[in-house]
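The structure appears right after this line, and notes come after that.
A single protein chain has been omitted from the complex, and every remaining protein chain is retained in its original position.
By letter and in written order, the chains are A, B and C; residue numbering begins at 1 in each of them.
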Amino acid sequence: MTRPAFLSDNEAGTDPRILAALVAANEGLALPYGADDLSAQARALCCEVFEREVFVFPTPTGTAANGLSLAALTPPYGAILCHEAAHILTSEAGAAEFFTSGARLIALPGAEGRFSAETLRAALESIAADGVRQPRPAAISLTQASESGTVYTLAETREIAGIAHGAGLRVHMDGARFANALVHLGCPPAEATWKAGVDILSFGLTKNGGMNTDAIIVFDAGIAAELNHRCKRAGLAQSKMRFASAQILASLAGGLWLDNARRANANAQRLAGALAGCAGATLAQPVEANEIFVCLPEPVLAALAGAGIVLRPWPGPQPGLCRLVTSFADDEALIARFLAVVAPYSSQPVTTPLTS
Amino acid sequence: MTRPAFLSDNEAGTDPRILAALVAANEGLALPYGADDLSAQARALCCEVFEREVFVFPTPTGTAANGLSLAALTPPYGAILCHEAAHILTSEAGAAEFFTSGARLIALPGAEGRFSAETLRAALESIAADGVRQPRPAAISLTQASESGTVYTLAETREIAGIAHGAGLRVHMDGARFANALVHLGCPPAEATWKAGVDILSFGLTKNGGMNTDAIIVFDAGIAAELNHRCKRAGLAQSKMRFASAQILASLAGGLWLDNARRANANAQRLAGALAGCAGATLAQPVEANEIFVCLPEPVLAALAGAGIVLRPWPGPQPGLCRLVTSFADDEALIARFLAVVAPYSSQPVTTPLTS
Amino acid sequence: MTRPAFLSDNEAGTDPRILAALVAANEGLALPYGADDLSAQARALCCEVFEREVFVFPTPTGTAANGLSLAALTPPYGAILCHEAAHILTSEAGAAEFFTSGARLIALPGAEGRFSAETLRAALESIAADGVRQPRPAAISLTQASESGTVYTLAETREIAGIAHGAGLRVHMDGARFANALVHLGCPPAEATWKAGVDILSFGLTKNGGMNTDAIIVFDAGIAAELNHRCKRAGLAQSKMRFASAQILASLAGGLWLDNARRANANAQRLAGALAGCAGATLAQPVEANEIFVCLPEPVLAALAGAGIVLRPWPGPQPGLCRLVTSFADDEALIARFLAVVAPYSSQPVTTPLTS
Partner (left out) sequence: MTRPAFLSDNEAGTDPRILAALVAANEGLALPYGADDLSAQARALCCEVFEREVFVFPTPTGTAANGLSLAALTPPYGAILCHEAAHILTSEAGAAEFFTSGARLIALPGAEGRFSAETLRAALESIAADGVRQPRPAAISLTQASESGTVYTLAETREIAGIAHGAGLRVHMDGARFANALVHLGCPPAEATWKAGVDILSFGLTKNGGMNTDAIIVFDAGIAAELNHRCKRAGLAQSKMRFASAQILASLAGGLWLDNARRANANAQRLAGALAGCAGATLAQPVEANEIFVCLPEPVLAALAGAGIVLRPWPGPQPGLCRLVTSFADDEALIARFLAVVAPYSSQPVTTPLTS
């Protein structure tokens, strides 16, 4: 069976510069559990990158980062509001319920993978009206970039976070693809997070060139103190922490993480631009990060298949819907081949950004 | 401040051969979540090593391996019996309670870090007599090697496991230092585990040369099916699984794990042999794996300090108690220096194995 | 403010015959925690009523009965499928998540408060296709009578339970209004429960004349053994159990529970029959138990209000939707007054049963 092309940003290995940093980190002995020098450097660099004191908790997966973050914001009798397509709801096997000891995820609808401020406000009012019969809303979770490959604008984030805070909730951002969202927004990390009202960030590194490390970025000392315990209790405090920290350092130093995200996003624009020009093709979602959801007509799919390029069908009501995910490690030869196959079907190539 | 010598087997980096395997594993794309080739090979090699079908769940820490394992054996209303010094009870911040959703750890006393079959039997009878007022005993956990650096004999393991099974409990082995125990026992892994009644093993690799991977080894398909869900739900299913699998493969292939453990154990014998011969020195525990608990007289401590060798004081009733942990990565020059300092105090060097 | 009429079947006090039984039960000393004579009699009578060995766990609320029951069927990493309007999902503040330690409730749509066999089958297939990313379905919960005042037929229950069992799930019935459903079905309790595939029943007594006791009826000895522990651990094992058992005994003895349910259902038919004949009135749901959901035109509402009868508005898309709940303790004078007010608006009184 031919493996689908652009299957996932989990397929790539480790960025060579991050791998080199891991090899370098292997020298000599080091104190365990984050008392080593590299971990101190990683913390300092995160503070610099986010332009304030932050607390950093490396985690082996994004699910762990999400679960711990939500647990720090939500009591067991609480509720978390998120988009109905949020990864924490659809794809993490109940991790949110596990880490929070039984809080409930409440799904909010919304076009293009985002829920609106108005939808949030209405949901909170409806739940409040039902009183003690409902789990108490304690947090919201924004997926940035969203599961549809779209990005909340800064204004949207600020308005949503403002409503949440006004109602006594705190704000989690699931940033498994945070770098991709950030380069789309074109703003500093601080603007996209704590300055916009985000209380805690699941900071994705693995999809963007890391080997096996994401991180929680915490903007509050009290939450950080609590996470110290929760992280250990969840089996997520690594003894040889230097190897997680080395990945964070190498990723952030010199902006490698942003370069990688720019490349992934640019590749998505190239592919989507070609596809959008095909007669009968429809982009199911605006392309703002590194994911493309597109409905392709049979001839295009056949031509691609003829060139050995199979795409991943994606569940949904639209016929012929496929998902493509680009990454820092995309094969230029594959992209060139893809574009060449598609070109004949593309009467008018789209060159402007394909965003909303 | 001088860093203590022989502080912990968490200080070392990655064994160079395992690091090389990680670098090699970085080539090309690979399916995520364990669907890659290296993961298949790692599973196959584990089956070979344990001489039967086993199921393998890589975890980023030993605490995660213990927590998941115990959760698979114990319902939330259950209890787990373990030694009063067991790591799961004393050092994991309540991970057992977290993963099991609130089961209770029941501490059993026992000399040299081990509890006896008789102690287990008496405890089970006492709990059963109290009926529904007690959490229902569902599992035991054996730490092998123990927190005192000692090793349950095969006969002890078999008898204890037999009592557990007879009472409807299942048997977990916390093998953070399983390799060290195994080379002390001098038997195949199968003899030390499932053939002796162990149902699930936390298989330590990180302390023994790995970078950031331990593993759960499951001997039962039903438990494995359950762990598939639990592992994902706990944020422990890594996307780029090939890097965990590469560590397991490199560690097991060619017996690297046993070689490393042999070296660590041999170093412990060398150090302990020298120390045991010192007038006024007392080994607080038999030295059977890679840990030494020793009470040293002031002159010896002073002489070591004079040579820049500070030891880690260990809490306990004995004055001058220190812990030394050896590893695959011990510095031969440091060992030589250590032995040279101690020699003048050691009237009669002990050369026979220092075990019970 | 005028209290709404027919507000809830929780408003009534205790049936006088059950109250008398409580007074009688107060004589002398009795062994605690269910070792008393009345508790033995209650268990025996339940076995007789259900025509087989059953295990009985009195609980102080229906929510406790539901939560414990679901926990006995569902592991923490599991999922429970139920109707989107099920009380366990909409009105119990996350009790299902609490008792199960974090399982997830999955909402199924369905007209008239019931989900269909086909809906269940499709949902199970869809979840199974998504593999380990989803909580593992472990149980379904049928609300009987449903939150819409309707009743699953025996054939529906059997078909749904068959699909659940075929997929490895077990079947819970939330019978907060089980007696009302049963008299509608006109069959013995055994037919409506274990013979139809129900594994565990939340048996509502409080709404039907009890003071403060519902019960879990278990049809399986293994589940019962587990519930012994869970019940104690949840603070639900009452010391002076004789007072719970006395309520169960008095309720079941001589069929008082069925008489009370018949009276409540008959009252619902009388009220609904009158309302359904009013021009502009619409029954939003078939009336099969003791609840009426009806949209009433303004003149009828005004006439009732003029007679001091205010109805409880019910949230929903239909304008003027109200809910009326009848009970064993309905005031005949109030009913007569109600019917008299409505009569002029009711051109053609409906006399046939108002069921689907």
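Just so it is clear, a residue touches a chain if its C-beta (ideal position, glycine included) is under 8 Å from a C-beta of that chain, and two chains touch if they have at least 3 such contacts.
Keep in mind that what you see is a predicted model, and the values were worked out from it rather than measured.
A.B. asks: Touching the hidden chain in the complete assembly: which of B:Glu11, B:Asp36 or B:Glu97 does that?
C.D. replies: With B:Glu11, B:Asp36 or B:Glu97 as choices, the missing chain is touched by B:Glu97.
A.B. asks: Looking at A:Thr14, A:Ser101 or A:Ser141, which residue reaches the missing chain?
C.D. replies: Among A:Thr14, A:Ser101 or A:Ser141, only A:Ser101 touches the chain that is not shown.
A.B. asks: Touching the left-out chain: which of C:Arg121, C:Arg158 or C:Lys232?
C.D. replies: C:Lys232
A.B. asks: Over the whole complex, note the residues of chain A touching the chain we left out.
C.D. replies: 75-77, 101-102, 132-133, 135-136, 226, 228-230, 232-233, 237
A.B. asks: Write the list of chain C residues that the hidden chain touches.
C.D. replies: Considering the whole complex, chain C reaches the absent chain at 3, 7-8, 10-14, 16, 19, 22-23, 25-33, 59-68, 92-95, 97-99, 101, 206-207, 211-212, 229, 232-240, 242-244, 329.
A.B. asks: Residues of chain B in contact with the chain that isn't shown?
C.D. replies: Interface residues of chain B facing the absent chain: 76-77, 79, 90-94, 97-98, 100-104, 132-135.
Throughout what follows, only the chains that are shown with their structure count from here on.
A.B. asks: With touch defined as above, tell me whether chain A and chain B contact each other through largely the same residue numbers, more than half shared, or through different ones.
C.D. replies: same
A.B. asks: Which integer distance in Å separates the CA centroid of chain A from that of chain C?
C.D. replies: Comparing mean C-alpha positions, chain C is 43 Å from chain A.
A.B. asks: Measuring centre to centre with CA averages, how many angstrom lie between chain B and chain C?
C.D. replies: Measuring from centre to centre gives 52 Å for this pair.
A.B. asks: So the centre of each chain is just the mean of its C-alpha atoms; given that, what is the distance between chain A and chain B in Å?
C.D. replies: Centre separation, chain A to chain B: 36 Å.
A.B. asks: In chain B, what residues contact two or more other chains?
C.D. replies: As it turns out, chain B has residues touching two or more other chains at 101, 229, 232-233, 237.
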